[in-house]
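So, chain A:
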Amino acid sequence: MRLGRFIAWLVVGVVALFYVVPMIAMTRFAFQRIPVIKLSLGNVFDKWTVAPLFESFTESEFRSSATLSLMLAVATALLTLVLLVPTMAIAHLRSPRMRRLIELSATLPFVVPAIALVVGFAGTFRETLPILIRSSFGLVPLYVVTALPFTHRTIENGLAALDLRTLVNASRSLGASWTRTMIFVIAPNIRASIATASFLAFTVVLGEFTIASLLLKNTLPLYLAYAQGRNPQGAFAVGIVLIIVSTIFVALSNRLGKVVRA
Partner candidate 1 sequence: MASSLGQRTRHLAFLPYAVFLFIFLIWPGLYVFRQALNQSAGERNPMIEAVTGQYRSSFIFSLQLSFISSAIGLVIGSAVAIAIMQLADVRGLRNILVGYSSVAANMGGIPLAFAFLAAFGMQGLATRLLKEINIDIIGWGFKISDFWGIVLVYLYFQIPLMTLVLVPALDGLRRTWAEAAQSLGATVSQYWRFIALPILTPAILGGFLLLVANAFAAYATAYALSSGGSKLVPVQIRFFLQGETITGKSNLGYALAAWMVIITAMLVAGFQVMTRRAERWRQ
Partner candidate 2 sequence: MTRNIVFSDISKSFGSVNALSHFSLSVDEGELVTLLGPSGCGKSTALRVAAGFEAADSGDVLIGGVSVIASPANKRGIGMVFQNYSLFPHLKISENVEFGMRVRKMSRTSRTARVGELLDLVRLAGVADRYPHQISGGQQQRVALARALAVEPRVLLLDEPLSALDATVRVEVRDEIRRIQRASGIATVFVTHDQDEALAISDRICVMTEGRIEQVGTPVVVYRAPATAFVARFVGKVNDLGVDVVSSTKLRLRGHRFAFEMKPGAAGAGAAGREAQMLIRPEDVRVAAAISTEDSENGIHGVVRTINFGGATTSIDVQVVGTDHFVRVADNTRTMNFQIGDAVIVEFDTERALLI
């Protein structure tokens, strides 16, 4: 047993190192103005500065891409909720068969990789509805599809934890319309799911590259790719911030996820 524990710690240690080293390297590269070759034990703590980050912030390309990404994220989260919550609530209430169908359909996006999705999308609408391709907001439905497996599961967990039928019966018997019930009764009771689903949508949008790249839209990940050549330290600095933000989102999702399932 002693040996078993030792090996366990060894595995954990090595893997933790593997997880941490690239992050440290990226931070160092971004925020320390010393090239790796010139690095030595003597100057390890010198020339640290947050300047590269702010240099990036002042770039107009950064600001436009960050704004775009944020707007897309918000739109994706909203569209996801508007599409999923009423549909799934009704499925839960009325039709277990529909519920299972929706569950099945939510795993379909896994089957169609982003690259296939975007070329199919572009091909389909290039002639018929070019506005979908020209407008940056054409990305939103594709993002909703990409995030669907995760957002669906979150809302499914939230609805399953409720006694939905009783809630709706109570609300309707007190005279509320369906819309009212949806907004004022169901939604507040799956607050945690809604928040988690939104966080997941944000994480997906802020990290998505393939679709935006092929449709030539300047989102934050694309900015990063291009800025790497122009201003590597700045790009890496923004990358770090992005990782931190995504981490916070995922951590919050996990925390809320436990609440949802409780």
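Following the convention adopted for this analysis, contacts are C-beta pairs under 8 Å (C-beta built on N, C-alpha and C of every residue); 3 or more make two chains touch, one makes a residue touch a chain; residues count from 1.
Basis for inclusion: all candidates are chains of the complex that A comes from, given by their letters.
If you're wondering where the values come from, they're calculated on a predicted model, not measured in any experiment.
Candidates 1 or 2 all come from the same complex, and the one touching chain A there is 1.
On the side of chain A, the complex with candidate 1 involves touching residues 4-5, 7-9, 11-12, 15-16, 18-19, 21-26, 28-30, 35-37, 39, 83-84, 86-87, 90-91, 94-95, 98, 102, 105, 107-117, 119-124, 126, 133, 141-142, 144-145, 169, 172, 178, 203, 206-210, 213-216, 221, 224-225, 228, 235-236, 239-240, 242-243, 246-247, 250-251, 254.
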